[in-house]
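For this view, one protein chain was removed and the others were kept in their places.
Our next item is subunit A:
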Amino acid sequence: MTISMVNPSGNLREQMPFLTKMERVIVSMQDPDVGMKMRNQRLLITVIPHAMTGSDIVSWLTQKYAITEEEALHIGNFLVKYGYIYPLKEPRNLCLKQDESPYRFQTPYYWTSTRWPASEMDYAIYLAKKNIRKQGELIDYEKECYNVLHKRINHTWDFVVMQAREQLRASKQRRKADRLVLEYQEQAYWLVNRPPPGAMEVLEWGPERGSIANPRVQLVTGHCFFLNNACVCECSFVKYCEQYQDHDPIMQGCLPSNPWITDDIMYWNMNSETAVMPTKLRVERWSFSFMKLLNDPLGQKEFLIYLEKEFSGTSENLLFWQACEDVQHGETSRIADKVDEVYKQYLAPGASNWVNIDSKTMESTLEGIHQPNRFVLYDAQRHIYFLMKKDSYPRYLKSEQYKNLLEKAIVPQETKKSVFPFMRRQRHSSPSPALLTQAGDDDGKALSSSVRANTSAPSPT
C-alpha cells in the first residue's frame, strides 16, 4: 500500500516509502509457513486469538534478517510505534518489550498508509463514542480535542453523534473478544495519528517537499561521450582505498593518538600548517597526487623551494598557478586589478616571470583579459597545472630534497595509555581561526602575494 499525493505538476509522489517497507515486513511476519507462531492470549477472562509475545517478535526478526537482538528490538519498536503491531497489556504505551507481553497485528483497515491522513470526522466519531460509552472516559487532551472539534464541525455534529451511536450499537452485538480487539485496534490507530502531548510525533516529517512543479526540459549535452569500462574504474577505487588505508585515522588509528579518544591534541599540533617538521605520513601523501601536494601549504612551500633551486628555475609556473587561484576565489571587486597584475608579471612579452603557455591558449587568454572575469585565466591555469604535473612534479618526487625530507620526517610514538585509566586529560581550547586571521590581517599588507595565496589555499588533511 503506498500513499501517493498528486503535486501541482500532476506527478504522483510516494509519501513515506518506509511505510511500504514496514508493511512488507508485517506481511512476511504473518506468512502462514515462515511467519510468526501465534497463540491465544488470555486477558482477564477473555481469550484473544492470534497474539504473540514480545520476545517472539524479537527472535523472529533476529532470525529472519540475520541481525542482532538489539537491532531486532529497535525495528520491532518501530513496528509498534507506527501502529502495525499493538500491545494488549498496556495498550496506551506503544513500545515493544522483549518479554512475555502479548501483542497483536493491526488490521490493514487501520494501517497508517491505508487511512492517511486521518480525517477529523473520524476522530470526532471516535471521541464521541468514547464519551457516550462511559462518561469521563476521555483523557484530558482528548477532552480538549473533543471540545475543539465540537466547535469546528458543529454543523455536522448530529451526524457525528448518530454515527457514534450506530457503531456502539453494532459493536454490542459482537462477542466480547471481538469487541475488545476492535477497541484496541481503533485505539492504537488514534494513538499514532493523534498522539498525546509529550509523545513523539512519529508522523512528523518536516517542511513539505515536492510542492513546486518545475516545468522545464532538461538537456544533458554529451559531446564526445566516454564510456569507460566500469571494471577499470572500480579497480581504481580498490587502489585508492588501499593507498590511503594507513592514512585513514578511523580505520587504522593515528599516531600518536586520536585526539577525540585520548583528549590529547598532539596529533593536531604535529600536523598543523605551521609545523616545522612534517610527519612521515604527510610527506608520503604528497606523492599520491599532485593535488594533494598543492593542497598542503607546507607541500606548496617545499615544491616552490625545489623549483627555485632547479637549474632551469621554473618557479614562475607555481607562482602563476597561485595567482590564478587567487583571482578565481578572491573578491569580485578586485578581479580586474588582479588580472592586470597577473598579465604584467606572467603573460606580457618580456615579463619578469613569463610563463610558457602554448600559443593558442595564450592568444585566447590575452583576448579575454580585455574583459576580465573570474574564469578568464582558467585555461592558462589548467595548462600550467598539467605542465607541472607531468614534468616538475615527478622530478620533485625523485629529488634529493624530497627523499631527505621523507627520511627525516617524524613517525610519532604512540601515546602510552595513562596509568590511571579513569583520569581524564584536561581538554585545552584552541584559538579561534577568526582570531588568527584578524591578527594576520594587520600584518597582511606586508606579506608578499605568493604567501597570501598559500594561506588562502584549502588546508591539508
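Just so we're on the same page, a contact is a pair of C-beta atoms (placed from the backbone, for glycine too) under 8 Å apart; a residue touches a chain by one contact, two chains touch by 3 or more; residues count from 1.
Here is the rule we use: contacts and distances are computed from a predicted model.
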item	value
Undepicted complex member, UniProt protein name, chosen from "NSE3 protein", "TAF1A polymerase", "Cleavage and polyadenylation specific factor 3" or "Guanine nucleotide binding protein (G protein), beta 5a"	"Guanine nucleotide binding protein (G protein), beta 5a"
Residue, one of A:Ser101, A:Asn271, A:Ser315 or A:Gln345, that touches the chain absent here	A:Asn271
Hidden-chain contact residue, picked from the options A:Val148, A:Met277 or A:Met291	A:Met291
Listed residues A:Leu44, A:Cys233 or A:Val276, member touching the removed chain	A:Cys233
Contact set of subunit A toward the excluded chain (per top definition)	7, 9, 13-14, 17-18, 21-22, 25, 61, 65, 67-68, 70-71, 74-75, 78, 200, 206-207, 209-238, 240-245, 247-251, 254, 258-261, 265, 267-268, 271, 289-291, 325, 328-333, 374-375, 378, 382, 385, 427-430, 432-438, 456-459, 461
